[in-house]
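Take a look at this one; I'll ask things after.
Removed from the display is one protein chain of the complex; every other protein chain stays in position.
Chain lettering (A and B) follows the sequence in which the chains are written, and residue indices restart at 1 in each chain.
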Amino acid sequence: MRTEIPVAIAFVAGMLMVVSLFVPHPFIAEPAAVMRSWAIIITAFAYVLGVANIARISLHTVKKRTTDWQYKGALVVALVAMAGVGVSRGIQTGGLFDWAYLNMYVPMQATMFSLLAFFIASAAYRAFRARSVEATLLLVVAVVVMLGRVPVGEKLWPGLPAFTEWIMEVPNMAAKRGIMIGAALGAISTGLKMILGIERSYLGSD
Amino acid sequence: MAISPACARVSLRCLRTACGVRQLSRFLLSFGFVLFLIWFALFHVTSPALASVVLETADRPDDDGTALRLMWRGDLAEGDSLVISRAAYPDTAFSPVATVDAMRAGYTDQGLSRKITYVYKVEAAGGRTVLSEPVSPSASFLNTSRLVMLAILALYFISVLIYIKLAAGGREFFVRRISGLNAMEEAIGRATEMGRPVLYVPGIDDLNNIQTIASMVILGDVARMTASYETPIVVPVCKPFVVPVAEEAVKQGFMNAGRPELYNPDNVRYLSDEQFAFTAGVNGIMLREKTAANIYMGSFFAESLILAETGFSTGAIQIAGTANIHQLPFFVAACDYALIGEELYAASAYLSKEPKLLGTLKASDVAKVIIMVLLTAGCIAESLGLTAFAELFTAR
Partner (left out) sequence: MAERKTEERSLLTKLSQIDRRILFLLIFACATIPLLLGAGLRMSVTAPVQGLYDAIDGLEAGSYVWLAADYDPGSKPELSPMNYAIVEHLFRKDIKVISGSLWAPAPPLAQAVFDEMAPRHGKQYGVDYVNLGFKEGREAVMVSIAEDLRRTFPEDHSGTPLDSIPMLEGISNLQDVEMIICVSAGYPGIKEWIQQIATRYDTAIGGGVTAVSGPEMYPYIQSGQLVGLLSGMKGAAEYEQLVERPGLGIAGMVAQSSVHVMVVIFIIFANIVYFLEKRRAR
């Protein structure tokens, strides 16, 4: 029963969504719209679940004083502070929450994202080696595209941006489409396995 | 001549009756005339300039019965604009709907009800007016423009069911070697030798992304392997909804390996819903706990390279798989093995070797052959200028 009921729910919800793509009549479209609204509401509840989970794990670590418990402590303080400010003083533009968001959260996020520039450099230095004919081809194309995607490439050779676009639109796209079609079929087949209850290991045991 | 009172009463009644009939007929006549005038005003009084314009209304096909299509043709000039108004028939109170360019082929009025009959009035500059016939929207039972899509999907579903049946009957299917999946056991073995944990990152998307579900299925198999080697597995999770599913998958894996007592609930850790906070958290786990095998399976974005490069710096053996094509180059460059696109979805069948799951892989192959044939036919048809073939696949 522990897996049968979720499988039945997955079947009904999944089939309703598939059928609604082909049957526009309200007798299918309306329940499908209601189900979509439910999905939005249920997804919003996940945030409550998340806060409960993170608080449980973090407080547990702080209480037991396990390794690096201080970080978990900082996390709990930040969580309570941001939520407290948001609830008590609102999230309107120009408020304290907005200030903390724009001046703390935004720069921290941007810092993490900017790490990519450094890691790309180290990965390229390590991985792009002309070990074989294919690797050499990959390397040459990578260099051409890298230069063609910035204005300096155009200064080196005016035809480079157009050549880069051709690489992106023809050989690159041919390969990408193949992978995309394969992946889409894989996704449909996985979806079908879930809907029909063939794949149920993700639901745990009975 | 004397008139008897009785006769007088009868005569009076007759006179009254005659008057009543006359009044009634007069009333009916005048009412009919008013009706005629309304009807005439509604449908026949048009200015001479717009009399040459034909207004047609039609139900929008293949919809849920909430829209009507208006089309006009005739004596209209460039730059003319038309004011479209609508009334619920037989009411004549028109309310404006839209002002459109007269050169447009038509207008679709949406948000209507199937239970109401509508009449439209189109006005051009100078008070020129034309009225439509009364019309009601109707709902379709089948979107005919998606019939080809439905046929292909049905064919795919049927082939999945046939292959599952064949697999259940004992038929064996060949599945090509996927080196990334073969390396998984080797990586877990290496972690065991080093006495360090295995890290499994199920991507950063929620359960509504099918890649995350596929990742959960693989997690069950990886957990089974780690349990049989008695090696701890750490699963950092980015979305709260994934936590209970990941817990179940790991628990199930440990049970399948016959070692449920080794399961530690603290090893499935929700870190943050936020992409880069999560990335920082996973990097922290790699650096502090010195994980020896890092497995990344699921939907990844910009964090892929940050994770893989940090994993490389700790010397871990790394296996990645994603259907997010834009992240594949990073995984290919920075990891030891990478599963490309569909290999991620094939992994559960490959690792578990369950016949039913292998059957679905074969059905995907059939679908691929069909798509290849259609692509080739489409290329030939388009090259020959036969656009009808491509139009078959244009869904509304």
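Assume a residue touches a chain if its C-beta (ideal position, glycine included) is under 8 Å from a C-beta of that chain, and two chains touch if they have at least 3 such contacts.
What you are looking at is a predicted structure, and each value in this text was computed from that prediction instead of being measured.
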{"item": "Among B:85, B:117 or B:275, residue touching the chain not depicted", "value": "B:275"}
{"item": "Residue of B:110, B:144 or B:264 in touch with the missing chain, whole complex considered", "value": "B:110"}
{"item": "Per the touch definition above, residue among B:89, B:173, B:301 or B:389 touching the missing chain", "value": "B:301"}
{"item": "Chain B, residues in touch with the chain not shown (by the definition above)", "value": "98, 101, 108, 110-111, 205-206, 208-209, 275-276, 299, 301-302, 313, 325-327, 395-396"}
{"item": "Residues from chain A at the interface with the omitted partner, ascending", "value": "33, 36-37, 39-40, 43-44, 47, 92-93, 98, 101-102, 105-110, 112-114, 117-118, 120-122, 124-126, 128-130, 139, 142-143, 146-147, 149-154, 158, 161, 165, 168-169, 172-173, 176-177, 180"}
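Note that in this section only the chains that are shown with their structure count from here on.
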{"item": "Interface residues, chain A side, partner chain B - complex", "value": "18, 21-26, 29, 39, 43, 46-47, 49-50, 53-54, 57, 60, 67-68, 71, 108-109, 112-113, 115-116, 119-120, 122-124, 126-128, 176, 179-183, 185-194, 198-199, 201-205"}
{"item": "Sites on chain B touched by chain A in the complex", "value": "62-65, 114, 139-143, 146, 149-150, 153, 156-157, 160, 164, 206, 208, 210-211, 213-214, 216-217, 220, 239-241, 243, 245, 248-249, 251-252, 255, 266, 269-277, 279-280, 284, 288, 302, 305-306, 308-309, 312, 323, 325, 328, 330, 333-334, 340-342, 344-346, 348, 352, 356-357, 360-361, 363-364, 367-368, 371"}
